[in-house]
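Yeah, one chain of the complex is gone here, protein chain that is, but the others are all in their spots.
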């Protein structure tokens, strides 16, 4: 059985590891993954990295890859949600996340870089929609990735952070409390299969698996839908 | 182009270099001449910041410098403010991150000082400290220059650590390497290339200055 | 724990150190004694890998080593294979990434060699090359040790570059720092800490070995 | 103050074992074959080497005592020491070298004039001749007003005329310095001219007969009989 090489956006790492194990058990195809930022993985692919499947953190890059002829088409494999998480359980006393943020005791809040990270873009949108963006300018700290935003929050470096729902289900994430942020649009993550994949059969099989029932269960477990 | 980020980068690199030269010289002196059990172990610890991926160092620094870490707490009692996400914070991070690069070449230079010069200093009544300043330092300029070059450039390139500890606040902690990172992530390779190219003249000027200082000391 | 990643890391660090010692010594020699216009400029270029954030170096390396870059194309014509995503590929990346750390302390050591020894070698009929091997190298052991320590530890910590060029293939290009990165990304801070701790004994043993070699050369 | 020392130290091929003393204003000259242990003795007096056994007393001060485990650091002995290889600090010019541990910069000026190197003040040591370096080392040692002066062949790189001049100066300085001076030379004339006491050191021991044997060219150890071929010059210098 030929192994399958998958490039995975780092925010999906937890869910992916479990899915890969499940997939291996079911099909016998060995999955080898590279986790990195979407931008990094895209550069690698452009320069000839032999990945069979690419799980991006956005929809933009699979689209470009399609235009460039690397893939025949992309599909959405996960939708992430933004939450506002804090290591301090008292933080969640307020009735809504907006009020919790406006508490005078809150000195710093983290969000992922709105320019480069999809979760950051989404968080910023929620803040703008609720009219909080300008008022909180001086309190915001920019993390480069959504994982780093959670690191800030979990180490109490910031009082609260906009993180992915998936973070809240990790053991570390259960130590704190969070608000859902319905104003933040879903973060849509698309995947694509390489046209010239070395293991085309396995790659297509994995693409199907990604959308199957067992996979959905795992995704939900890690806060995706 | 992000001139502010370039300015922060330069300021950080200069401050780090100056601070580290002052800190590293006595440390290297001590590590060269002191004999005590567990010395290699201490040395290994000293070099650890280098062997660890920057993100890990960054993570531990956040823990230490955050409101729950002891450095953070001490700092808060002293100044009332937070160390994280400030320029001072990234200076601390960058100093920790570059310690090995400062210490190691200095140590190599100190080791090579002719023993006879030290004996002469000894006979002429110089204390350990005076010997350090009057004999060892001026005869180790090449090694100190090597340290300065490594530290300066390394703090320009420092990235993972600063990314963590700084929080990328424009004009305060957003350094050029973060700007490059953003450009690469946005697939704007031209901007990334342009900012990267800015470092050639900067490194060039710095090397020239160091070489001048270094040969000035010898001529 | 990911023993395979630790093994790849160590293998990479050892290979990089050996390769760089061999490459850097003549480069440092040349940079110390050759006089030509544009020398500082060349030197600045040589130190650039340090001033750039690892991801940027990684990016340029991929471009060069990929099927469209000229190194990649030359390599493909020669061997028929790809350099990217192989162990050899990360060795190349790690060598480029650490060049400045190898060259700078060696240069500092070479500069400090007593001119009288070089004159003696000259009079005794030694060519430039023999002088290098018989006089300069054996009298620069401290500087070479400094280089080796910096390079070894720096390649253990190398991360951004390797992730980019290597692609984290278990047993081949997945090094420990990538394992740490993944653990951190998974918010599994304990595992990250445990792998990080492994570097203390590794650095320790390496430093002991270098110190032994170094003092062996002098005794 | 007077220096009194008994020193023993094991070397690879023989042991050093001597007793010596020198009063202030007096000069003790050590002479003897190359490799005989003269430098080793000076280094023990300076505190740079530690004797295996013995005692060094300077007036009422105890500098070293192997039994009482006293060992004063060289820094505290306040010495003037001209090393055999006259090591100056390569990063300093001759003036700064001479003034390195000086009590008074004005002294340095006049010492450099006395030793005829005042025109070389701004030169680095590698830019002057061997003899000039040696004279600078002498200035450095004298400028700190030492309590004990140790001179290990301080004039070996000097020509006969300069040397003759300087040894005159040294002889007259000796009284003014009012400190004991221990002087190593290979020049028997110099030894006879300068010494209040001559200490011939052969294989680490004091060998009073060595001078006599050497002067009268007894075909002793190391004095080759071929020497007879040498013209008998009776130079009156």
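Just a few scattered comments:
Here the chain labels run A, B, C and D in written order, and each chain numbers its own residues starting at 1.
The rule we apply is simple: a residue touches a chain if its C-beta (ideal position, glycine included) is under 8 Å from a C-beta of that chain, and two chains touch if they have at least 3 such contacts.
What you are looking at is a predicted structure, and each value in this text was computed from that prediction instead of being measured.
In the entire assembly, the chain absent from the figure touches the shown chains C, D. Only one of the listed residues, C:51, C:135 or C:169, touches the absent chain: C:135. For the chain left out of this panel, the touching residue among D:31, D:79, D:111 or D:198 is D:31. Take chain D: the residues that touch the chain left off the picture are 13, 31-36, 39, 84-85, 116, 119, 128-132, 135, 153, 156-165, 168, 186-189, 192-193, 214-215, 217, 222-224, 226-227, 229-237. Counting the whole complex, the residues of chain C in touch with the unshown chain are 114, 116-117, 119-120, 122-127, 134-135, 138-139, 217-218.
Methods note: only the chains that are shown with their structure count from here on.
Here the chain at the heart of the structure, going by C-alpha means, is B.
Our note on geometry: chain C versus chain D, Cα centroid distance of 51 Å, whole angstroms.
The distance from the centre of chain A to the centre of chain D, with each centre set as the mean of the Cα atoms, comes to 80 Å. Spacing of chain A relative to chain C, judged by their CA centroids, is 35 angstrom. Annotation for chain D: no residues touch two or more other chains.
Counting partner chains per residue, chain B shows two or more touched chains at residues 59, 181, 184. Contact annotation for chain pairs lists A-B, A-C, B-C, B-D, with touch applied as defined.
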